[in-house]
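Note that one protein chain of the assembly has been removed; the remaining protein chains are unaltered in position.
Chain IDs A and B follow the sequence of writing; residue 1 opens each chain.
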Amino acid sequence: MSTLTALMALLFFPGGLIILLVGLAYEWADRKLVARFQNRIGPRWFQPLADIVKLLAKEEVVPQGVHPGLFVTLPVIALSGALTAALYVPVFGLAPSYSFSGDLIVTVYLLSLLTLCTGLAGANTLNRFSLIGATRTLTQLFSYEAPFLLALLGPALAAGSWRISTIADYGADRWLILAQPVGFVVALIGLMGKLELPPFDAPEAETEIVAGALTEYSGRGLALFRLGKGVELVVGLTLVAAFYLGGVANPIAFFAKTLALLGVLAGLQSLLARLRIDQTVGLWWRYGTILALVQFLILIVWKGLAA
Amino acid sequence: MKVMTMWRDALDGLVKSPATQRYPFVRAVAPDRLRGQLHWNPESCTGCGLCAKDCPAEAIEVIVLDKKAKRFVFRYHVDRCTFCAQCVASCRQGCLEMASDAWELAATDKDDFLVHYGAEEDVEAVLAGAPAADAPVAE
Partner (left out) sequence: MASEKFVIPIGPQHPALKEPGHFEFNVDGEIVTDASVRLGYVHRGIEKGAETRNFVQAEYLVERICGICSHVHATAFCLGVERLAGVEAPPRAQAIRQIVAELERIHSHLLWVGVAAHEAGFDTLFMYTWRDRETVMNLLEGITGNRVNYSANVLGGVKCDIGPEQAEAIQIGLNFLEERTRHYLEVVSSDAMFLRRTRGIGVMTREDAERMGVVGPTARASGVPRDVRIDAPYLLYAEHPVELVIEEAGDLEARFKVRVRELFESYRVIRELLTALPEGELTARIPRRIKPAETISRVEAPRGELFYFIKSNGTDSAERVKVRTPTLPNMASVLALSVGHQLADVPMILAGIDPCFSCNDRMAVVKRNGDEQVWTWEQLRQYGIEYYR
């Protein structure tokens, strides 16, 4: 790509500014849907944007006892990880800006970079709530990562490639949700774990540990983390929609499918109580991994038979 | 053991309108018995001062200018009032009632919270600092 188009893609469209705004819009849609399920009105359309603007305008308080360099740079690294991951997935139904063989693994690990930065940010402070939140974040990271990756590898195996654009094209007319329903369920629930949505929000359980790993953050740092979470939401939904729901060939299909998935996520969020961290780990390492492995085995056997 | 037992509520929530009242654009009608601001009707008042004596918040002062001529001024501190309506129950003549429509009582100036009831010339006399016929009945 020429330098100008590359810069455009990185900073403006489809990466950068536009995806930040779309991430905020998806966060709004999620909050509005959950509010409607709870018979409330919910926030107005500009609420997440207003939150970010307010946070950016506030003073960032660096608490005592932290490593100041780490404190300030971790949010930046987290957001850049999420934004970089967005470059490899077909957001808005357009072809990814960059693509190479094996970029599926890179994307998943870039998304994990955000969670890792959250955990490190929590461990960086002296605040007890942050420390417990950091422990829980990292514990949860270790538990859902394997099944989530396996669930995304199912379509990769079917398509015979590690490249996201190839897999998305392969799934373009085949609705793999019908062929691999178990994989789809594990991928969707894994997405909830990655995004720390209820019932997997033990790392940021408000009534137990205030705000978890991000308790000490305010102002710019918190704004960057929240933007990163919004981008992670869009990227995760795109991955699951592109792989399982028949690809995202054009913007209309993209928005329709990802918003439908978001509706399902919002429904699950409002209907399930929070799980304790040990219950989360138990659930994932018992059922999640086994289901994903079973799905994988079926695929391998089927592929072997078909060959 | 069931999962997602509240699914019906969630689905109903999508189609029904929200339970939130969009105050101040939509305002529910207050019930008749709502205990709003206190009103004093001087017709039957005998100046006994039981209302002031029984008020738990010391929000009432009955200033007696002339007991025989029944010239009283009723000083009411809206900001001290707890709207308990004990004064209404204590008054044997039924001079007091609490309005059911005056419940949005916020103000930006503390002076708005001091209300004087009574005949105009009596209130002016009190505000000008005229000495009362007896001492004020309550602190």
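Going forward, contacts are C-beta pairs under 8 Å (C-beta built on N, C-alpha and C of every residue); 3 or more make two chains touch, one makes a residue touch a chain.
Nothing here was measured: the structure is a model prediction, and the numbers come from that model.
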item	value
Where the missing chain makes contact, among the chains that are shown	A, B
From A:49, A:62, A:272 or A:298, residue that would touch the chain that is not displayed	A:272
Absent-chain contact - pick from A:27, A:103, A:145 or A:201	A:201
Residues belonging to chain A that touch the chain removed from view	37-40, 128-129, 131-132, 135, 198-199, 201-202, 205-210, 270-279
Residue numbers in chain B that touch the chain omitted from display	1-6, 9-10, 19, 31, 33-35, 53-57, 82-86, 88-90, 98, 100
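Rule of thumb we're sticking to: only the chains that are shown with their structure count from here on.
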item	value
Chain A-touching residues of chain B, taken from the complex the two chains share	3-4, 6-7, 9-10, 12-14, 16, 18-20, 22
Partner chain B, residues of chain A touching it in the complex	35-42, 267, 270-272
